[in-house]
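Yeah, one chain of the complex is gone here, protein chain that is, but the others are all in their spots.
Going by the order they are written in, the chains are A, B and C; count residues from 1 in each one.
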Amino acid sequence: MAARVQEADFDVGAELAALRQGDARIGAIASFVGVVRDINDGASVSGISEMTLEHYPGMTEKALEAIVAEAKARWEIFDALVIHRVGRLLPTEQIVLVAVTGAHRGETFAACEFVMDYLKTRAPFWKREVTPDGARWVDARETDESAAERWQARWEA
Amino acid sequence: MAARVQEADFDVGAELAALRQGDARIGAIASFVGVVRDINDGASVSGISEMTLEHYPGMTEKALEAIVAEAKARWEIFDALVIHRVGRLLPTEQIVLVAVTGAHRGETFAACEFVMDYLKTRAPFWKREVTPDGARWVDARETDESAAERWQARWEA
Amino acid sequence: MLKILYFASLRETLGLGAESLDLPPGVADVGGLLNLLIARGGGWAKLGAVKNLRYAVNQEMARPESPLKAGDEVAFFPPVTGG
Partner (left out) sequence: MLKILYFASLRETLGLGAESLDLPPGVADVGGLLNLLIARGGGWAKLGAVKNLRYAVNQEMARPESPLKAGDEVAFFPPVTGG
């Protein structure tokens, strides 16, 4: 399956191995792991003691599958995988894995970054941080919106 | 150490874990794995039965360290790792790992792709393929040269 | 009947994650439904003040002018922040 939403942690090495398994055409695997940082941009100097990720069950999986399908339509890649965790997460824990296989590195890098940028603006996940100052929902970052928009511009150009 | 040249295979999961270890500032890890494909661009339809990677001991490590240092100077990243294998490799075997850690994904993606592009044109490795038609040294690809040059243009602009 | 869902800060503000509602006469799209909800007053009035409020109809991103029909699942939520 191209997209998974789960509470459990994931093993990057095992996931990449499973994604590659049996496909001798693969020459390139680009991947990305997002991690809970102990300090977020908006948060003064206070560290994050924990984070909770909420999502929209049903829509989330559809949105992720649609993003992966879009990446496959845009670039010559063989396969792509997205794993996104939900629930309670602590600093340094893994949040998300995106991995893309292909023949050549350029296509896999572009597709992997595209999936991350679209996921950040189109997949229904919401982060809630707990800091020493209290709990708060994380605000969307404008840089995420502009990161996603640049793919639109390239596509239409 | 930021750069390693070795005959042995590497464990991507373990390498990423070691790279992240103890740094709670990390929010993003971009990585790339290059793999021996069974069919190369130049090779008709005949599969590759094995590959040998030769390198220039001494210069290789220096070149890789220099590329990593350049990436650290250009982008706000925390750390970077390059592992490149040499010796005899079979199809589907891993050749190279590049991994970059940082606070945000954009910088880590760019730095990771930069390191791969520079490695492809500036690190002294040479591939020799064995196919059913015989053995041959792999020709450099012009697309690799232009991939590396675009970073030069961006840097000077 | 519409199924309406609220997520994240909206869910907390309203103290409600889901409700069912008969599609009211005269409400033809997401914007119409939103106005109806805001008109309830109290916490609902805040829906009109949410910056960049997002909508989904039947689990697809939607816009104020996206049409609604009986049986639809409509979701309201703030901009997403996953990844």
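Keep this in mind: a contact is a pair of C-beta atoms (placed from the backbone, for glycine too) under 8 Å apart; a residue touches a chain by one contact, two chains touch by 3 or more.
Owing to the predicted nature of the structure, the values given are computational and were not obtained by experimental measurement.
Displayed chains that the missing chain touches over the full complex: B (touch as defined at the top).
Contact with the chain not shown here comes from a single listed residue; of B:Arg20, B:His104 or B:Lys120, that residue is B:Lys120. Considering the complete assembly, chain B touches the hidden chain via residues 34, 53-56, 58-59, 62-63, 84, 95-96, 116, 119-128, 137-141.
Rule of thumb we're sticking to: only the chains that are shown with their structure count from here on.
Chain C has its Cα centroid 26 Å from the Cα centroid of chain A.
A separation of 48 Å divides the Cα centre of chain B from that of chain C. Across the assembly, chain C contributes residues 83 that each touch 2 or more other chains. With touch defined as above, residues shared between interfaces to two or more other chains in chain B number as follows: 105.
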